[in-house]
Structure formats: structure tokens, C-alpha cells
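This report concerns only the one structure given below.
Not every chain of the complex is shown here; the ones you see sit where they belong.
Going by the order they are written in, the chains are A and B; count residues from 1 in each one.
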Amino acid sequence: MPSENRTLKPDEAFHPIRAVGVCLKPAQPQAAGAVRGLVKWLEQRGLRVIADEEAGEVTGHPSQPRSLLAGQVDLVIVLGGDGTLLSVARAVSDRPVPILGVNLGTLGFLTEVTLDELFAALELVLAGKARVEARMRLDVRALRDQGELGRFLALNDAVLTKADLARMIDLETRADGGEVTTYHADGLIVATPTGSTAYSLSAGGPIVLPELEAFLLTPICPHTLTQRPLVLPHSSQIEICVRSRNEVQLTVDGQEGIALREGDVVAVRRSDHPVRLIASPFRSRFEILREKFHWGTR
Amino acid sequence: MPSENRTLKPDEAFHPIRAVGVCLKPAQPQAAGAVRGLVKWLEQRGLRVIADEEAGEVTGHPSQPRSLLAGQVDLVIVLGGDGTLLSVARAVSDRPVPILGVNLGTLGFLTEVTLDELFAALELVLAGKARVEARMRLDVRALRDQGELGRFLALNDAVLTKADLARMIDLETRADGGEVTTYHADGLIVATPTGSTAYSLSAGGPIVLPELEAFLLTPICPHTLTQRPLVLPHSSQIEICVRSRNEVQLTVDGQEGIALREGDVVAVRRSDHPVRLIASPFRSRFEILREKFHWGTR
């Protein structure tokens, strides 16, 4: 079992790049010029470009839905914020195509390259000099009476929260069959290391470097003062059973979800399909953390 | 590189057990009866018993210093609290002898067996049915001007704190050569997963299961509100440089230490010599957490 998220070697990270997918955050007409410039730059290098529907709409370039696009390209470029990248990562699903996240605004945790740096970064990617990280994902299944209500891939987190606003919920949590604890809380976040700088951080969780593979269990407003965030090994089989009559909402990466009721179980394990994320050639992990959190340096 | 702290198989965990070391918390005359009973029980089974100086003192049994004892036995039994076990683990140093921690008072995180359970646990240990965990340790070196001031093995943590009571200190922290951040704080805890339920927890750190191998960086009273506990992969080479004129104290496992000054560096990496700890046959990791933290269950 691999111990840590690996940096892939260039030859295992990339197929020869012949076709490139370009994905755009929805409703960004002002990005049309940037997308057109990117398409032109890629085509000048003899690469075939497939736009997603959002990029196609602002540029007129032939487009395909993201889920189809992912199967036909050797590289995906995402223009948008972290939310857009989460959405593309879900569409890419289990295909091992590397993703380059380009932030249209300020720097993100997943979109580590700025628009200014785009072409310099792409030169390195095409030259096989970029670092590609295999980021652990969660395989999340919602179960009822032995049947499967839904199954999701999460790059950041799976979150169970009360749907009824006034009352807390009870979430019996097991790991590898043994009871961990029953959380009495507003909710519970199961996060990857990648997700540790997202919602889990707001709920008081630690920062876990994505080089590590692990699960982070962070309760939201726990009723019991002795509850603390828990970091579990990546081999854990986690099961969370809804133990209160109040309706519970499961939300995956803040974007899709399902309603749960008493007795339903959310089973989480490490997915066999990590996301292949191209790291910024221009700043280290810690530089990004320092920039995002205004940490001082010496 | 091993991904997670392993549960050792019986044949790799134990040599055939012929000699047993018995270590006792200092100044426990009331434990004399228990120690004598233990020695008798072991000798009746044909085992040779070596006492440490504390156990020798209350029983009159022939004794040796812990550091010598560790090289001559196939099993060490510690009677005391977590502090006693930390101290014995240090004396055992790099010898792969398994340790059974028996708590003389309430349950500990490291001394998971109670006095009542001692003989039942020992039967399982001698029958080769006990689970032995390889617990990651820190290899901690204090460096000045390229020279080594001291070198320590830590099972729980290495802690840098201000020695001058009034002022905070600056600790420039690097991982694998790159700057993480400079902590302006009362101090900084570098903890193992085992140490995550000790001092790091008081300083606001998460609980990291010891099945995971990782470093936990938990600042003590950080001046910057955006500092959060950090979990780093076990392959990290951590260096902490004292950047303030105030004197700094390095303390290892709360028991030994050294004074540092501006420019000194504490280098921490994963030790090649984990501690072999015999897990309680009677309660799971989570049962211990629930009992210690009064977590409710369903």
C-alpha cells in the first residue's frame, strides 16, 4: 500500500500530449479573450483542443460535455476557481488525465497557477518538466437498507449536516468495524488532506499536507467539548450511521448531495482513483499556504 | 518506505521470551507487593527476571540500570504511568524489545493495561497472541555551528519553548529545505501520532491515530491567529532555527532537554527505531480514547 501521495514521474504522469481539454467556470464572458488566446496558443503547437460547454459558449469553439471530453484528451486545463476544479475533477472521474488549474482571480488551493503564469507553466508541462501529484480522493457511498442511494468521488470532503436548522444530529461513527464515537453535533466532515484547507479548516481542523494520505474527521459545532479533529490512516473503512430522527444532508465537495434519514449509512474509503493535479512550477506548497493565510516569514 | 505504523506479526515481534525486565515508577513503596507478585509469577513460569533499580529497591530483587537491562531481556514490563513508560522507552533506545505498559492508577494512553488485567495480559503475551505495535519515534538533534549539542529519541514530542517567561520567541521552520513559516509563539511542539494525545492536545492539536506515521507541528499560543496545527508526512526532514535573542528550551518527552540560543537548530526526522508497544488485548484504540475523554457512545 503506498504510504504517501506520490509525485509521479513524467513518463507515468503523462501520455504524449496530443489533445487538450479546456474547461471554464460558468458565466465568465469576460474570460472569452483569455480562452481564445489559450486555444490559439495550443493549436499553434499542433495540439487538438476540445472545449467544455462553458468554454465553447464564450469562444464558439467546438465543445463537449466535461464527462465526454475527459476521455478524449491527454491534459485538462481548468480556468476558474477551486470550485470549478472540483467540478471538473468529478467529471474526469476515474480517468488518469492530468489537470492544470488556472485561477481567474486570486490564487486558490487547487488552482495554483495564475492567468499571468499560464503559458510559462504550459511550456513546462509540454516539455514534461511539470510535477504531477496524485491526490487521494474519497469513495463515498450512501446506503439504505443494504441498497445504494448514491455513490460519489470527493477530492475535498464529504459532509453530513443537519437539514433541519434548529437541532443537532447524532452520527454514530465506526472505523474498520469498531465504534469511534457518536458525534452530537451540527455535522461531521470527512476530508482528504487536500480538503483540510477547505471547509474542515473553518470548522477547526488542522492543515494536513496532501503528500500524506489520511482521513480527517472534523465535527461541526460538537455538543461535547472533548471532541477534537481526528486523523485516521488511509486504509480505514469509515462508516457513519445517522442516529437521529432529524433529516440529514450529505454534501460532497460542496457541490452535490443527497438527503439521508435515520438508519442510513455513509461509507467512506480511499478511492482507487486519485486526481492527477499539476503542481505550480512557480511556488511551493508552503508558499501557497503562506500567501493564502498571510503567514509572515522571516 | 512503510506507509503506516505496523502491527507486527508474532514471529517478528518477539524473540522467544526467556528473560523479562521489570521496571517501576520511582518512589512507589506501596507497589512492592504487586512487583513481588509479578516476579514470582514470572519465575514460576521459568523466566529469568531482571528488575530495574526502582523495582529492585522495593523488592530486594537483583537489579540493573534500565539501559543495561534492556539489552538482556526479551520483554519489558513497566509498572507506572505514561511518564514511566516514556522514560523506559528512552532507556531501551534502539533495541527492539517489546514493552508492556501497566498503569498503577487510572488508564494511560501508553499504559493501556491495568494492574487487574496484568496476568491475563501476560498469558496472552507469552502465548504469542498479543498485538505488538511499532510506534514511530522522533530522532531529534540539537545543532550549533555545525556541531551537535545533543541527540534524543522521542516517543511523544520535542518541544521548543521560551525560557524567559515574558516574551515570545521566533522559530523559523523548514521542511525538506523549504521554509514552512516562522512561528511567533510561546513555543512549538513537534509530535508523533503517539504524542498527539499528550501536550499537543492541550495546545489545540488534533488526535492522530498511531497507526499513521506523520509529524504534527502544533504551535503554543501563536501570536498570529492564522497559525493552525500542521500534519506533515513522515518522510519530512524538519529543521527549526531559533531566530530570537531570548533563550529557548528544548524538552523531549517532557523529561530531558537542553538550552538553546539564537541560531541554534533543532533537526527532527523519523527515527529508524520505533518503540515496540504491546497493545491492550482488552480494549481498542477508540475505547481508550472514549474512556479518557469521556466521549459518549450510543
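In the analysis below, a contact is a pair of C-beta atoms (placed from the backbone, for glycine too) under 8 Å apart; a residue touches a chain by one contact, two chains touch by 3 or more.
Please read all numbers here as calculations on a predicted model, not as lab measurements.
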Assembly check, 2 identical chains modelled here, expected copies in whole complex 4
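We take it that only the chains that are shown with their structure count from here on.
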Chain A and chain B have mean C-alpha positions lying a whole-number Å distance apart equal to 36
Which of the residues in chain B come into contact with chain A in the complex?
1-4, 170, 172, 175, 178-182, 184, 193, 196, 201, 205-209, 211-214, 216, 224, 226-235, 243, 284-287, 289-290, 293-298
